[in-house]
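Shown here: the complex without one of its protein chains, the others still in place.
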Amino acid sequence: MVIVQAEIFDTGAEIARITASRTDIGAVVTFTGLVRDFNDSADVQSLTLEHYPGMTERELEKIEASARVKWDLQDCLIIHRFGKMELAEPIVLVITASKHRHDAFEAAAFLMDWLKTKAPFWKLEADTEGNTDWVKERSSDQEALKRWQD
Amino acid sequence: MVIVQAEIFDTGAEIARITASRTDIGAVVTFTGLVRDFNDSADVQSLTLEHYPGMTERELEKIEASARVKWDLQDCLIIHRFGKMELAEPIVLVITASKHRHDAFEAAAFLMDWLKTKAPFWKLEADTEGNTDWVKERSSDQEALKRWQD
Amino acid sequence: MKILYFAWLRSKVGQSEETISLPDDVTTLYQLITWLKTRGPAYEEIFTDLNVVRVAIDQEHITGDTTLEGASEVAFFPPVTGG
Partner (left out) sequence: MKILYFAWLRSKVGQSEETISLPDDVTTLYQLITWLKTRGPAYEEIFTDLNVVRVAIDQEHITGDTTLEGASEVAFFPPVTGG
């Protein structure tokens, strides 16, 4: 499932929802991305994520479908926030549930590499003095994605 | 931190504890292992984990220290239960927190590969008819661990 | 046709969305970009270096030139920077 929302999410509640009353899940991997205090700018104070409503959901749904084809997943959830986020707030959540740990780990890492490079989101960072700056694309993220290409 | 306990843990609460009032964490990966309804036996009803009190904690602390040397981690938590566990209950939790997602993912996968092969725990499965069986070592788990060896 | 701008392209152009009627001789993506550049310095600026501009037509990523026939929404944006 894909959810694009402005509101904060709760990783623990989402894990509980996915595993509730199921006995066929052996492994749950979660990735939570948080706003941290340095990135491109020296001191990030907040982050604003712009997205492309409609296209963002479509793209995320496509990549979720790919992950479900590549790996044996019992369930898969992507939550991605947009709008303004303060330091230490969660930005993105990926949960993968599988019979086996390798499927869960690989699918989660794949989804995150994709989300970091391909999802239609643009980051605007604001520092403590109120200066804002659009974050540049990072070549390390592009490199990370290459390992999943056939 | 390493915790070996009989009680059920709550993954969401542990994430909250690790990220509370910190602004230097960009990525949190969790792995939760659950009792699922088939493994070696056709229909697992419960699982009992025997451990080696003292040695288990020592070994887990050593591997946590290794992970902290190999990867750039802001925090690391391993909770492993022992005793009897019912279907769908959590068995093991690994949380890794880092500035960067790759460190968090790699360290969590490494710790789980180690826990599955080297941690002093032994699994006794019980099926719906009350038959119990000590789980055999799996060669696929040994193979998984090899990729971390230098 | 709806034209969308995101991130710094939106900031420069000063709007996130506009609806335009294409001149008859604008039938491909490159012709659209060339035509948009004639509409003022902000447009001229955002399309100076096309290496840093990404395009989606009807919410599908496009690389290279293509026809605009049947297209209802063209979006211009920088390389995405993820979550």
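Which chain is which? They are A, B and C, in the order written, and residues in each are numbered from 1.
Operating definition for what follows: a residue touches a chain if its C-beta (ideal position, glycine included) is under 8 Å from a C-beta of that chain, and two chains touch if they have at least 3 such contacts.
Bear in mind the structure is a predicted one, so any value in this text is a computation, not a measurement.
Asker: For the chain that's been dropped from view, list the shown partners it touches.
Answerer: Result for the missing chain's touching partners among shown chains: B.
Asker: Hey, which of B:I15, B:L49, B:A67 or B:A97 is the one touching the hidden chain?
Answerer: Answering carefully, the residue with contact to the hidden chain is B:L49.
Asker: Write the list of subunit B residues that the hidden chain touches.
Answerer: Residues in contact with the chain left out: 33, 49-50, 52, 54-55, 58, 80-81, 91-92, 115-124, 134-138, 141.
The definition used in the following text is that only the chains that are shown with their structure count from here on.
Asker: Which chain, with its centre taken as the mean C-alpha position, is closest to the global C-alpha centre?
Answerer: Chain A is the most central one.
Asker: Using only Cα atoms to place each chain's centre, name the chain farthest from subunit A.
Answerer: C
Asker: Centre to centre, by mean C-alpha position, how many angstrom separate subunit A and subunit B?
Answerer: So the centre of subunit A lies 23 Å away from the centre of subunit B.
Asker: At what distance in angstrom does the C-alpha mean of subunit C lie from that of subunit A?
Answerer: 27
Asker: Give, as an integer number of Å, the spacing between the C-alpha centres of subunit C and subunit B.
Answerer: That pair's centroid distance is 49 Å.
Asker: Listing for subunit C: what residues touch at least two other chains?
Answerer: As it turns out, subunit C has no residue touching two or more other chains.
Asker: Of all the residues in subunit A, which ones touch at least 2 other chains?
Answerer: Counting only residues that touch two or more other chains, subunit A contributes 33, 116.
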